[in-house]
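Worksheet: one structure, shown below.
Here is chain A:
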Amino acid sequence: MGEVLLVAAFALTALMATAVVLTRDPVRQAIVLSGYGLSLGVLFVTLQAPDVAMAQLAVGTVMVPLMVMLAVAAIRRHQRKDGP
Partner candidate 1 sequence: MLSPVELAIAVPFLAAMVLAGAGRWLPRVVVDAVAMGATLAVTGLLGAVLWEAVRYGTVVVWVGGWRPHGGVSTGIPLVADPFATALALVVAVLTVAALLFSWRYFTEVQAVFHTLMLLFLGAMCAFALTGDLFDAFVFFELMSAVAYVLTGYRADEARSVHGGLNFGVVNSLAAYLSLTGIALLYGRTGELGFAAVGEQIRAAGGPDTGVRVAFALVCTGFLVKAAAVPFHFWLADAHAVAPTPVCVLFSGIMVELGVYAVARTYWTVLGGAEETTARALAVFGGTTMLLGGVMCLLQRHIKRLLAYSTVSHVGLLVTCVALARADALAGGAFYLIGHAGVKGALFVGAGALLNRFETVDEHELRGRGRDMRVTSCLFLLGGLALAGLPPGGMWLGKVLAEHAAPHGWWWLTVLGVLASGLTGGAVLRVWLRVFRGAGRRPAGQAGEREAGETAAPTPRVPWLMLAPGLLLLAGGLLVAVLLSGPEVLRGARTFTTGYAGTVLHGRPSLAHAGRLPELWTASALVKGLAGVTAALAVAALAVWGRRVPPAARARPVWSALHTLHSGHVGDYVAWLLAGIVLFTLLVIV
Partner candidate 2 sequence: MAWAAYLVAGWILLAGIYGIVTSRNLVHVVVCLSVAQSATYLLLLSVGFRQGATAPVFSDIRPGRRVVDPVVQAMTLTDVVVGATVTALLLALAVQVAKRRGTVDPDALRTLER
């Protein structure tokens, strides 16, 4: 049972990481990144690392994607004002 969970979690993580890289639009990428953060959190729990999983969930699913969104918003706001 534990074995199956581990394999599934690893596979999901590898898949999500690839998806993040292949998503070229930054806004969508931020959303996929959030999902990737979640899958890492799940993997860390199955690897018996609850401390790291909590940190990863807080940082990887909320903080970093939020910063990415804000950065994209700042860039778009600027480009709207000045033209390309």
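Observations on the structure shown:
The rule we apply is simple: contacts are C-beta pairs under 8 Å (C-beta built on N, C-alpha and C of every residue); 3 or more make two chains touch, one makes a residue touch a chain; residues count from 1.
The candidate set was assembled so that all candidates are chains of the complex that A comes from, given by their letters.
Keep in mind that what you see is a predicted model, and the values were worked out from it rather than measured.
Contact annotation for this complex: of the listed candidates 1 or 2, chain A touches only 2.
Contact residues of chain A toward candidate 2 in the complex are 2, 6, 10, 13-14, 17-18, 20-22, 24, 26, 29-30, 33, 36, 40, 43-44, 47-52, 55-56, 59-60, 63-64, 67-68, 71-72, 74-75, 78-79, 82, 84.
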